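One structure is given below, encoded as structure tokens.
A single protein chain has been omitted from the complex, and every remaining protein chain is retained in its original position.
Per-chain residue numbering starts at 1, and chain names A and B are given in the order in which the chains are listed.
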Amino acid sequence: MSAPRSGTNYLNVSYGIRSWLFSVDHKRIALLYLCSVTSMFLLGGLFAAMVRMELLTPAGDMLASDTYNKVFTMHGIVMVFFFLIPGIPAVLGNFLVPMMVGARDLAFPRLNLLSWYLYTVGALFTLFSIVIGGVDTGWTFYTPYSSAWTTTNIVPVALGIFVTGFSSILTGLNFIVTIHTMRAPGLTWFRLPLFIWAHYATSIVIILGTPVIAITIVLLALERVFHLGFFDPALGGDPVLFQHFFWFYSHPAVYIMILPAMGVVSEIVACFSRKRVFGYPFVAGSSLAIALLGFLVWGHHMFVSSQSVFAGMVFSVLSFLVAIPSAVKVFNWTATLYKGSISFETPMLYAFGFLGLFTIGGLTGLMLATLGIDVHVHDTYFIVAHFHYIMVGGTVMAYLGGLHFWWPKISGRLYPEWWGRLSALIVFIGFNLTFFPQFIVGYLGMPRRYHAYPEEFQVLNVMSTAGASILGVGYVIPLIYFVWSMRYGKRAPSNPFGATGLEWRTPSPPPTENFPAPPTVTEEAYAYERVPVPEGGAHAG
Amino acid sequence: MRADSGAVAAAHAHQFEDAAQQRDAVTLGMWTFLVTEILFFGGLFLAYAIYRWSFPSAFALASRQLDITLGGVNTVVLIASSLTMALAVHAAQTGAGRALLGFLLLTILLGGVFLGIKAVEYRHKFEEHLIPGASFHMPVSEATLSGDIPPDQAIAAGVPATALSAPAEIQRHAQIYFSLYFAMTGMHALHMVIGLGLLAWLALQCRKGRFTPAYFAPVEIVGLYWHFVDIVWIFLFPLLYLVGRHA
Partner (left out) sequence: MSEHVVPRRVYFLVFALLLLFTALTVAAAFKDLGPFNLVVALGIAAFKATLVVLYFMHVRYNPRLIGLAIALAMAWLMVLIVITFGDYVTRGWVPFPGK
């Protein structure tokens, strides 16, 4: 059903830079985040390109080892703290959470704007530190190197991450309060879209975990500036304690990265199978299970750090357990596809990519949870490949899929479907070419965080770099056509894909207040048997 | 007895359906924030716990350097400020505007007293060379360190506390204690300063007549924050001041 084009919407209701920078409309803030997060993604990608260029040859001939240390450190910091953790929640979550619960905005719109300001301040601190020479400790900042020995600029980066952590907390706080107190009449918990469950679980992780990295950073900064001995063995401190502090947040942080992505996948799979998500209560519950169990496994990053072997065994068993709810989701998505009426629009291609790549990443995660294996592959490229399969093959694919799926709603325009599918394919091929060889070289013993490596690994490294170039192309094409579509794209109807969900009941793009009156919900989510497929699909003609 | 609030419909921000939803949201929001504060301070307590378990005698010796009288007085002062804060909320609920202002100012005063006493304690630490760093030196007697006699007994038996300096290890571990002391009380004091700022803002709003029995949520949520800061001190006091005091 097409909606008439005319009318005021959140994009054209006011013009000028001030109306954007001071807006408290969650949809505009989502777009502000889209710009920031995309910029940081490109910056992180630039560092990745430098890493892959260096690794074309076995000798450390392009960058000095100190410089290389800075490059992979900044790649990790920028990608983890400024792209992956905020990514889907700040862009898609901010835009969609109020709409999906039938509200006019989040509970605290001004805190939402503040969270974007804090993100920007944190990013600027980090950029400043890059400009004055960067940091070379690895994104994990292990002491005492980071607190006592390195001469690089730890404090500005630490401050930047601290401030951005507050940004994250405010987003999580807003989501929790909105979901608890502002659901539309009739919208009970078990009628919520799984995207909401995913963001609710993510927000719980944010609230419980982020403060611990905050205090870790405070202690690290105090130690560095005042030469205190919290984590420095020369002063009586314990470096392993730092690792406990650090990983207590940083492991759940990876669930902050993946849970929203899983929420996106649920929405896309349901829509493009024309079927409700199989086992809805299990998918919802598994989000909560992942959020909570994810806090109990951090020691699997410390198997070789002189942590007690007994503790290592316990963490190993718990790490096996945390895989179960993720597997539950994959089974339920697969069951959703079974006997569904499947179509292969761009979002669905990304979702399929997610399913395969996340499964591989997850299975290799089980290998790493196995204490005996991890002792051998720790700090090799096997680990690097594992987490990139989840974070890039998982989160980034879902992020792109979600951007495509909701682009018509966000921008009021359709993206060009043919180019969309082509880019999805390029991303998939480029991704696998980049990271599968890394499983092999890692298993064969190539260590991570070295700018040089034994000659026998060169062929696989060249393949990986080639793949990275292809992957880069696959990322740049959507950047171009999304911008292009804002001016030249076909105007979008309110529900181009025939999806269920309250957000699709509004015009594309929506008005500032989302709904003229609070909608009433009378049916469960994903009632696809009652929603007709749009004639000819979204991109007919 | 609540004053009649039916005359004016309580205003609420545009994103909420009604004032009740706004109140629920604001309360849940403040508590969610306090959950993050529990985990934030909790990290400091973790570091404290690990190091106290690792270095029990150094912690006991170091803790005895603190002034238990000043710490105790501060505890009473802060608890009293929680009382005045609770009474402030009560005044807001019952529409007693002048009492509200009075209790807010009293809370600010008590908070100021706490910070003043803290400043005095910090200055003592500086004068006694107990700031971690190059000039750190904790006075301990040799008899104490040999482990034969518990520290308090040694001092009670007349061994001068400043007799000999302790081996480097005890000094190192005591510095960790004091690093934690300053980090924990410093972070607490920072939160108190922020709280005083919030209270001052409340007092200003109160003078403008902004609060009625139908709308006093800011008083309530600042109160929650203030009570939380009090609770942190309730744990800090015994853990920092009361280690190894027994005879």
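Assume a residue touches a chain if its C-beta (ideal position, glycine included) is under 8 Å from a C-beta of that chain, and two chains touch if they have at least 3 such contacts.
Predicted model, so just to flag it, every value in this text is computed and none were measured.
Chemist: Thinking of the complex as a whole, which visible chains are touched by the chain that is not shown?
Modeler: It touches the following shown chains in the full complex: A, B.
Chemist: Which of B:L115, B:I131 or B:A217 touches the chain that is not shown?
Modeler: Considering all chains, including the one not shown, the answer is B:A217.
Chemist: Out of B:M85, B:I108, B:V140 or B:L180, which residue would touch the omitted chain in the full complex?
Modeler: From the options B:M85, B:I108, B:V140 or B:L180, the contact with the absent chain belongs to B:M85.
Chemist: Of the residues B:G72, B:G116, B:P167 or B:G197, which one touches the chain left out of the display?
Modeler: Selected residue, touching the omitted chain: B:G72.
Chemist: Applying the definition given at the start, please give the residues of chain A touching the unseen chain.
Modeler: Counting only chain A, the missing chain is touched by 180, 208, 212, 240-241, 244, 248, 295-296, 299, 307-311, 313-314.
Chemist: Considering the entire assembly, which residues of chain B contact the chain that has been omitted?
Modeler: Output for chain B: 1-2, 23-24, 27-28, 31-32, 34-35, 38-39, 42-43, 45-46, 49-50, 53-54, 68, 72, 75-76, 79-80, 82-83, 85-87, 90, 93-94, 216-217, 220, 223-224, 227-228, 230-231, 234-235, 237-239, 242, 245-247.
What we mean here is this: only the chains that are shown with their structure count from here on.
Chemist: I'd like to verify one number: the distance from the centre of chain A to the centre of chain B, where each centre is the average of its C-alpha atoms, in whole angstrom.
Modeler: 37
Chemist: Mind pulling up the chain A residues that touch chain B in the complex?
Modeler: So the residues of chain A touching chain B come out as 98, 103-109, 169, 172-173, 176-178, 180-182, 207-212, 214-216, 218-219, 222, 226-230, 235-238, 241, 244-245, 513, 518.
Chemist: Which positions of chain B touch chain A when the two form their complex?
Modeler: 14-17, 21, 24-25, 28-29, 32-33, 35-44, 46-47, 50, 54-55, 132-133, 169, 172-173, 175-176, 179-180, 183, 187
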